[in-house]
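All remarks here apply to the structure that follows.
Heads up, one of the protein chains got dropped from this complex, but the rest are sitting where they should.
Now for subunit A:
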């Protein structure tokens, strides 16, 4: 069942178009920065971009930081929102259930497929970022990189922390995926499900900037998204990273439970 869902997702041209589009923006940014030699000053613009001119190996992180606020969540919301509602709209959901695929198993398989999409997307963005960064900019193979705090990191430290950052971004996106999947069980329209998930994220980002909303700020799903930057401080500033992981864990758990409760008791009339 999980294999079936993975095959469906990755044999679909749309999936790869989405991933390709997602990579276009960081590549464009890289080319522009390289051509003009004008990196944003430290502390401005997307994180890590200022350091890219001196060390291209940091570009995967800059690439992730570029797509994280908007592009990546949109892609994840579209794929997750399509998971159940897309089958419902196409009419294939009833045939899957009559096969019988089993409602719980189907939901689990959809979840695994969405997680796989998140992971593949994040890895491709990081991978393309690395290739672009090391070809367009000077990489520093020997001395390692520089942490955000100014001390220098060895090559191994940088690689390890990059992997942790990729993992952290993936977990952050799982929150989006959980919203998308939950809405996807509520409606037969994949568009509505994706827009629902995006509406949550837009609301969250907006409230985050509002001082009046500060009491609820720690519970907003987008609150700790950029905390992966803290992984590159020296020493690592774990506080926000841990809180971010815990918060996403709660969102994912609650939403998946709600999605399961709804989907297993719902009349499939599509």
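Following the convention adopted for this analysis, a contact is a pair of C-beta atoms (placed from the backbone, for glycine too) under 8 Å apart; a residue touches a chain by one contact, two chains touch by 3 or more; residues count from 1.
Keep this in mind: contacts and distances are computed from a predicted model.
**Q** Given the options "Probable chemoreceptor glutamine deamidase CheD", "Sco1/SenC family protein", "ABC-2 type transport system ATP-binding protein" or "Manganese transporter", which would UniProt use as the protein name of the unshown chain?
**A** "ABC-2 type transport system ATP-binding protein"
**Q** Kindly state which of the options A:17, A:38 or A:90 is in contact with the chain not pictured.
**A** A:90
**Q** List the residues of subunit A that touch the chain left out of this view.
**A** Residues of subunit A in contact with the hidden chain: 1, 3-4, 7-8, 11-13, 90-92, 94-102, 265, 267-269.
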